[in-house]
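Here is the structure we will look at, set down as structure tokens.
Apart from one protein chain that is not included, each protein chain of the complex appears where it belongs.
Chain lettering (A, B and C) follows the sequence in which the chains are written, and residue indices restart at 1 in each chain.
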Amino acid sequence: MEHKIETDFMIINMGPQHPSTHGVLRLELKTDGEIVMACRPFLGYLHRCFEKHCESLDYLKIIPFTDRMDYLASMNNNWAFCIAIEKLMGIKVSEKCEYLRVIVGELNRIASHIIAFGTFGLDIGAFTPFLLAFIQREKIFDLLEEASGARMLYNYIWVGGVARDVDGDWLKKTKKFCQEFKPALDEVDELLSLNKIFVERTANVGVVTKEMAISYGFTGPNLRGSGVNWDLRKNEPYSLYTKFDFNIPVGAGEQGQVGDCWDRYIIRIRECRESIKIIEQALEGISLEGDIYETVPKNFNKMPKGEVYARSETPRGEMGIYVVSEGGKAPVPYRVKVRSPAFCSLSILEEICKGVMISDVIAILGSVDIVLGEVDR
Amino acid sequence: MTPEEIFDKLKEKFGEGKILRLTLPSQNGFDVCDPFIDVEPLAMTELADFLKHDKDLAFDQCCCISGVDLKDDLQVVYHLFSMSKLHKICIKATAKRDNPIVGTTAHTWGVANWLERETWDMFGIKFKDHPDHRRILLEEDWEGFPLRKDYKFPRFWRGMEVTPEEEEGTYGTQD
Amino acid sequence: MDNILVWTMISILVMVGLVSVVGIISIYLERKVSAFMQDRLGPMEVGFGSLANAIIGKKTFKEGRIGLAQSLADGLKLLQKEDIVPKGADVFLFKLAPMIVFGGTFAAFAALPLAEYFVPADINIGLFYILAISSFGVTGILMAGWASNNKWGLLGALRSTAQMVSYEIPIGVSLISIVMICGTLSLKEMVLAQSGWFWNWHLFGAISHNGAIGIVLLPVMFINFLIYFTCSLAETNRAPFDIPEAESELVAGYHTEYTGMRFAIFFLAEYGAIFVGNAIAVTLFLGGWNSGIPMLDEANIPGIAPLIFITKVFVLIFVVMWVRWTLPRLRVDQLMNLCWKYLIPFTLFTFFYVTIYKVFLT
Partner (left out) sequence: MSLDGILEEGVITTTVDGVLNWAKKSSIWPMGFGLACCAIEMMATGASRFDMARFGCEVFRPSPRQCDLMIVAGTVTMKMAVRVKRLYEQMPEPKYVISMGSCSNCGGPYWQHGYHVLKGVDRIIPVDVYVPGCPPRPEALLEGIFKLQEKINQQTIAKKLVV
């Protein structure tokens, strides 16, 4: 006699309230026991209509809304938007402003990466690195608060300049922070990176090959984790990035295959070190002379008609801003489209979460480092 | 390759019926713009395939797909970049407003899948042969396409007030 | 005869007290230890001062400095919470599950030898009893996961069952080595065999049984102890083996749907299980109530033996917490691999080593 045991797939709903979906993402997992057969992401739980707002507000008023898009890296978002508008209006920003932008941008990149690898550790189950890293993040917040007046959403980088000037004291504090940060980062690095369990959990998990990464629009640390040496700061330099000497860490599959979760994680740790290098060089190059409001346009009444696609490197990758301007006296953009790096990176989830275990889905999600504010906009 | 060369190559392959025209900066009434090529919307699928797999073009990266409401027409804008050849181009496919259909590129670039879904969600532009043609950001029962210029905010959605009573009709449309 | 009866009564009472206090102390310790590891302060403002203020209704005392009353407040609050039984749950099993988990854990307390005169139930198969009764809890966990009609709960319960059933094996085998050396299952006699200097502890071999030649067991016993400790982490669902209730994966695992006091009971049972697990480690490997220095034991200071025992257990519990706040979590298949591919072969090896020793060297 033949016995047949029929098993059924289980549909598990992960999110929108779940500790490790990094906000309000919902994943519908079809599982066979612990093994995920299919994963369907559902977005839009934080869709805040950024693009609609852009069509109703004038150029300067949009900047605070870009803050709230990727709220972990507000400075870089401000910057990305300003680059697009400056390109549209043909504004060349003074060198002092550019230096300031580089410094705050890189500081914010570090703060963002801290959250990225901190929460990644949290997803894997290591609590302590997250909290240790948070202490450093608070120090960055102190610096940025002193420069801009706000703790998290800065509205600091304006079209044609920056909002507030800094003094020599601030530069000194920043320098001090750079020196203090290196040992602190090493501490987290030692605690987590080569931990046997951590490596077991992340190496060879969620492997994204070069071709897949490019096809699915991976950018930034995720793309570099897949072994592609590509960084807009080096390959399409904007601002002053040609002046600085820094390396681009690329994933090499040290613990497993190229493009696994561990690679994506270690890239972020290494990028923090490179960012510190850039800040230190910028602190030496900056001079406090000069007016920061020199090139800030008085009004937006004479916009050229046209369109611009400008991209820059935020901590999550290439942020592209596509602006269409009607020209003439309209001070509001006709259309703004944001190509958000996290949105594009997330689209791979459906593809690589087949046949992995539930715990791996968490690891993959953590390693891709999404910010839902930016995914849903 | 320069935009002109790309344009010529495409024209040679697909003919004038599908590849309409090339616009360079400060042409056709634009003060500032990236060079772009207007194409026939339904030709997008085969065009994308050619753009990616041709050895000289090799547009492996699809940076961005955006919808634009041109009032009379709806437009889909593709920003493409080639990481191996280091050149870029912008492709525009303009579709009629009453029945906007554009050929999908989701089979060519993985990322296009979601970007096109977003364009459908926001503009109501249909993508022919798209593998997963659903809304992405809004719920399925949401009415209208928010980023169209003539979109009127709903008063209620599932019993929740979307537009407060005192402000009904004042916002949501651009005049 | 009367004397023994009195002592048994007292020890039973003390054990009941211990049962209720262990959980509360462990939770408080956990919070403070985690805070210490993470550069925080932990509970501060909720001290007994604030409780006193609440009772008299005036702000007379200082609110608190190190938050000693924190766990008490948690418990009292959980008592006040609404008791929800989810729709579609199997009500009987849902309500029974916490009791089984709790009962299984705390029945094990009965056989713990706190001191020579302090064994509530001195049964001659003590070790066997504890192992049997403490693995009873897994039934409750499976019940909880199944009955709450929640997929996360069910997954957590299944993981937990697989984990506990597998880890029973290395635990059992590693403890059999000790049983072979001692020739008894009575916990009290095992501890008595380890009295005297600390090198008599089983952690350092079988010196107390066979004199200097027992030293050849030292490496094996060390391995045995490590394996037992690791497995007891897994048995009690602690990090890095806390996959049944992995917060970042399974929301809260098998107790996802439990509210208020029922949830608190799970929590208390978890800490109780940690206590029992480490208490066995102390009893079998670390000399139980013996201080390791004969003079101190012979001084007969009243009450010092249980104190030594509990201190040793809490030192081990500290290590458990230390591990939790340092290490990431394993994946479920890696956990099984660890058990079946490494721990069980190792324990079997030590088992044979001890057998050979027992046959040829004694």
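Definition applied: a residue touches a chain if its C-beta (ideal position, glycine included) is under 8 Å from a C-beta of that chain, and two chains touch if they have at least 3 such contacts.
In this text, all values refer to a predicted model and were calculated from it rather than measured experimentally.
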Point to revise | Chains on display which the left-out chain touches in the complete complex | key: A, B, C
Review point. Which residue among C:Arg31, C:Lys188 or C:Lys312 touches the omitted chain?
Key: C:Arg31
Review point. Quick one: which of A:Gly23, A:Pro237, A:Gly256 or A:Pro304 touches the chain that's been left out?
Key: A:Gly23
Check your understanding: Touching the missing chain, which residues of chain A?
Key -> 16-19, 23-24, 44-49, 52-53, 56-57, 64-65, 68, 71-72, 115, 130-132, 134-135, 137-138, 151-153, 372-373
Review point. Considering the entire assembly, which residues of chain B contact the chain that has been omitted?
Key: 137-139, 146, 151, 153-154, 157-158, 160-164, 167, 171-172
Check your understanding: Which residues does chain C use to touch the chain missing from this display?
Key -> 31, 35, 38-46, 50-51, 53-57, 67, 69-70, 72-77, 79-84, 247, 251-252, 255-260, 263
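Going forward, only the chains that are shown with their structure count from here on.
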**Study point:** Graph class of chain-chain contacts, one of line, ring, star, complete, other
**Key:** line
Review point. Quick one: most central chain, C-alpha centroids?
Key: A
Exercise for review: Would you mind pulling out the distance in Å between where the CA atoms of chain B average out and where those of chain C do?
Suggested key: 62
**Study point:** chain A and chain C: spacing of chain centres that average the CA atoms, whole Å
**Key:** 44
Check your understanding: Of all residues in chain A, which are in touch with two or more distinct other chains?
Key -> none
**Study point:** Multi-chain contact sites of chain C, meaning residues that touch two or more partners
**Key:** none
Check your understanding: Inside the complex, what are the residues of chain A that reach chain B?
Key -> 43-44, 47, 49, 51-52, 55-56, 87-88, 90, 212, 214-217, 228, 230, 235, 304-309, 311, 318, 320, 322, 324-325, 327, 334-335, 337, 339, 343-344, 346-348, 351, 376
Check your understanding: Where on chain A does chain C make contact in their complex?
Key -> 10, 12-13, 18-20, 33-34, 121-128, 131-132, 135, 191-192, 195, 197-198, 200-201, 357-360, 362
**Study point:** Residue ranges of chain B in contact with chain A within the complex
**Key:** 25, 29-34, 60-64, 66-69, 77, 79, 83, 86, 90, 109-111, 113-115, 118, 122, 135-139, 146-147, 149, 174
